[in-house]
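Only a portion of the chains appears, each positioned as in the full assembly.
Per-chain numbering from 1; labels A and B assigned in written order.
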Amino acid sequence: MTDDYLAVVQLHAAYVAAVDAGDWDAWCNLFTDDCCYRLVPRENHDRGLPLATLSFESKGMLRDRAYGIRETLFHDPYYQRHVIGLPLIRGRDAGRIRTETNYAVFRTKLSEPTTVFNVGRYLDEIVRTPDGLRFAVRLAIYDSELIPNSIIYPI
Amino acid sequence: MTDDYLAVVQLHAAYVAAVDAGDWDAWCNLFTDDCCYRLVPRENHDRGLPLATLSFESKGMLRDRAYGIRETLFHDPYYQRHVIGLPLIRGRDAGRIRTETNYAVFRTKLSEPTTVFNVGRYLDEIVRTPDGLRFAVRLAIYDSELIPNSIIYPI
């Protein structure tokens, strides 16, 4: 179990490093081909409402977002910095490790002080692949009811 | 030792998940029957002064607070989100594992941006019970000298 936990921790840490470095290829590669990534307000998640701020349903859609970020989206540049807590093992079934992990994301814009951008929790389903552990499902459920009008990068 | 550390980490992570979900029954159940929970300003802790913002000295008092939160306290609703660091093992004696863990708690009120609410460190004494590890003592020592006038939920 502790070897498994270390691998889970390394997957989470690799995700954070990839996203905060803006290394979108590395980010995509932490997911399975038929993955699901969704960024959802807590209110909607708690009520079972389907609206999501971001929703990608395959690695292809992640790659499309990565392309968009690099090539087509016009936006103020900003840095993200994730600090995540300790993953809680929620269970294992059918080869999947389910974890819950709190996160805070800070944003730094050019010549502005750093602010709290988005906080919430990840609900993940993690599977073993020949390349190591990967996210089959990653839900990022955030607390604020204000919909940020400028979520460009994944959380 | 690493198995023990994993169990300590899971206890901390379960605490955070319970509190941020507002699952007060789960929160109470992470403590021993004769537990002590105190929320204390750093100044008072450092000087040995007894004043605490919250102080509960048994699981019964925790349950009373949980009842109060659900039934009797009038307050603006808000979400809490804890992000905690890596527990430092401070020692073991008489069957107790003593840990120190930094935390940040973010607060989100309806239609307001998320803010930094309370930061500090937990000083814990953790014991083994038939149900797994539990908090015998949890001190939450916070940095701000401003006493928040609206700490409704435990930190």
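In the analysis below, contacts are C-beta pairs under 8 Å (C-beta built on N, C-alpha and C of every residue); 3 or more make two chains touch, one makes a residue touch a chain.
Quick caveat: nothing in here was measured; it's all calculated off a predicted structure.
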{"item": "Identical protein chains in the complete assembly, only 2 of which are shown", "value": "3"}
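Rule of thumb we're sticking to: only the chains that are shown with their structure count from here on.
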{"item": "Angle, in degrees to the nearest 5, of the Cα rotation that carries chain A onto chain B", "value": "120"}
{"item": "Partner chain A, residues of chain B touching it in the complex", "value": "2-3, 6, 9-10, 12-14, 16-17, 20, 79, 81-86, 104, 106, 108, 110-116"}
{"item": "For the chain A and chain B complex, residues of the former touching the latter", "value": "1-2, 5, 42, 83-89, 100-104, 116, 118-121, 143-146"}
